[in-house]
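The other protein chains are all here in position, but one chain of the complex has been omitted.
Residue numbering begins at 1 within each chain, and the chains themselves are lettered A, B and C in the order written.
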Amino acid sequence: MEHIGQRVWAIPEGYIPGASTGPESMASHETACLLNTGDQDAHVEITLFFPDREPAGPHRVTVPARRTVHQRFDELDPQGSVPVGSDYASVLVSDVPIVVQHTRLDSRQPANALLSTVAYAAR
Amino acid sequence: MEHIGQRVWAIPEGYIPGASTGPESMASHETACLLNTGDQDAHVEITLFFPDREPAGPHRVTVPARRTVHQRFDELDPQGSVPVGSDYASVLVSDVPIVVQHTRLDSRQPANALLSTVAYAAR
Amino acid sequence: MEHIGQRVWAIPEGYIPGASTGPESMASHETACLLNTGDQDAHVEITLFFPDREPAGPHRVTVPARRTVHQRFDELDPQGSVPVGSDYASVLVSDVPIVVQHTRLDSRQPANALLSTVAYAAR
Partner (left out) sequence: MEHIGQRVWAIPEGYIPGASTGPESMASHETACLLNTGDQDAHVEITLFFPDREPAGPHRVTVPARRTVHQRFDELDPQGSVPVGSDYASVLVSDVPIVVQHTRLDSRQPANALLSTVAYAAR
């Protein structure tokens, strides 16, 4: 299949809740769902933006040809620089077209809440 | 009414929760809501993408003229190949323009959670 | 302010939950949020689509100049033709540009769930 989508995506909302309720599988988290429908691997650079300091990154993720990667933001940086419990935002730049959807699971209170939206495709 | 929408749609986020709480009507599920406003039937091919294997499908769904079909992903393949409890993504290709919206009901914890977004329209 | 938006919008997902938990203010419902930023009244025609029968409507809603109307679908037709507990979809056609966002509150289980997305702008 051809490469569907665009190369530059933005997610203004970013917030990893600092607490969870329930088992580990229900831990609060935030995910960028990346879909690469084409025959070339997608090399994606994710830059994080904050309210009060310079951007961080880019963090690099590879989405192999004809695969989807649901990238958790808390696992983006092994050094743990992605904040928990404070605001951030992200920009994703890929070398081939991809499609990006943003999802959060929030289980701070008993019973979880979900949000999701297709990210903003800049070009 | 004319055919509103586009012919190629993508949903990067896909995940059917592997557990549910409450009655059968509240079972966790994921749906692609397909709207065909025009006078010709829409023949839709749905291909599934995974993190670790080649795409599956296409699975075929017909949306009759001037009808909506809210297609549950777990009912897409009678042979049960759509995964439960693991990540996937989907691309929908129609022979006439349609509109696609993605919804999940998650009832793994008491009280359900919902997410929804208009899918990404590629062309 | 000028008229922002487009004239034809589609919402493939439509489902008014057939039960609720909690006080009347938390009753399950679905809303089309209509925003008219301009100086002319917007005359909006809402047509409903179903899985198994011909479309119904159009139902007419006026959004006055420089106003927002959050139209509940269950209050769209005084004769009660909008279904509860079954799938539908909708198309909104306005004579001036408007912006449309779709929201559902589901309180079938204790604690409510929410979904929302900007609708699909066809033209």
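List of remarks:
Following the convention adopted for this analysis, a contact is a pair of C-beta atoms (placed from the backbone, for glycine too) under 8 Å apart; a residue touches a chain by one contact, two chains touch by 3 or more.
Predicted, not measured: the structure shown is a model, and the values here were computed from it.
Panel shows chain B; residues 111, 113-114, 117 of it touch the chain omitted from the view. For chain A, the residues touching the absent chain in the complete assembly are 8, 10-15, 47, 49-52, 54-55, 87-89, 91, 102, 104, 106, 108-120, 122. Touching residues on chain C toward the chain that is not drawn are 1, 4-5, 21-22, 25-26, 31, 33-35, 37, 66-70, 99-101, 103, 105, 107, 110-118, 121.
By our rule, only the chains that are shown with their structure count from here on.
Here the spacing of chain A and chain C, counted between their Cα centres, is 30 Å.
Shown for chain B are the residues in touch with two or more other chains, namely 110-111, 113-118.
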